[in-house]
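Sharing a structure with you now.
And now, chain A:
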Amino acid sequence: MAIEVPVEHVLLVAAGLFLLGLLGVLVRRNIIFLLMSLEVMMNSAGLAFIAAGAKWGAPDGQIMFMLILALAAAEVAVALGLVLQISRRFDTLDVDAASELNG
Partner candidate 1 sequence: MDLALFWIPAAVALASTLLVITRKNAAHALIYLVVSLLSVAVIFFVLGAPFAAALEVVIYAGAIVVLFLFVVMMLNLGNTSVMRESRWLRPGMWVGPAILVSILLITMVYVIVGLPNANVTTGEMVGPKAVGNELFRPYLLAVELAGFLLLAALIGAYHLGRRYLEQRREP
Partner candidate 2 sequence: MILFVVILALLAAGVVAWASERLSKDAPRLVSIMAFGAGLVWSAALWLDGADANGLYAAMDWPWIARFGIHLALEMDGLSLLMVALTMFLGIVAVVSSWDEIEAAHGFFQFNILWVMAGVVGVFTAMDLLLFFFFWEVMLIPMYLLIAIWGHEEKAYASMKFFLFTQISGLLMLFAILALVYVHHGATGEITFSYKALLDAEIDPRIAIWLMLGFFVAFATKLPSVPVHTWLPDAHTQAPTAGSVILAGILLKTGAYGIIRFAVPLFPEASADFAIWAMLLGTVSILYGGAMAFSQSDFKRLVAYSSIAHMGFILLGVYAFNELGMQGAIVTMVAHGFSTAALFMMAGAIQQRLHTREMGQMGGLWKHAPRMGTMTLFFVIASVGMPGLGNFVGEFLALLGAFQENWVMAVVATAGIVVAAVYGLYLMQRSFQGTPNPDVASMRDFGLREMSVMAAMMAGLVWVGVYPQHVLELSNATIQTLGILP
């Protein structure tokens, strides 16, 4: 079923996804959207790993992807908890409101 794809193409797609995610992170102020964008970025990183694994026909890429997956799951769990706290404390989902770490 699998086909031969130039790695460059996959990497380009991964880069595109990554940059779209980054764009979202930079533009959106709503934390929910921000987190979604982050998910996209992580996903693109996973894609790059898979591509690398496929290049060598080795399972390591998939294992890395699984680790990223675990990371993403953990991150989302904690981050969403934080979202709840922020929305309660600042009464908004504006990420710029939570700027108490300013110097």
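Definition applied: a contact is a pair of C-beta atoms (placed from the backbone, for glycine too) under 8 Å apart; a residue touches a chain by one contact, two chains touch by 3 or more; residues count from 1.
As a selection rule, all candidates are chains of the complex that A comes from, given by their letters.
Small disclaimer: the values here were computed from a predicted structure and weren't measured.
Chemist: Given that every candidate in 1 or 2 is part of this complex, which one actually touches chain A?
Modeler: Answer for chain A among the listed options: 1.
Chemist: Mind pulling up the chain A residues that touch candidate 1 in the complex?
Modeler: Residues in contact with candidate 1: 1-13, 15-17, 19-24, 26-30, 32-33, 35-37, 39-40, 43, 46-47, 50-51, 53-63, 65-67, 69-78, 80-85, 87-88, 93-94.
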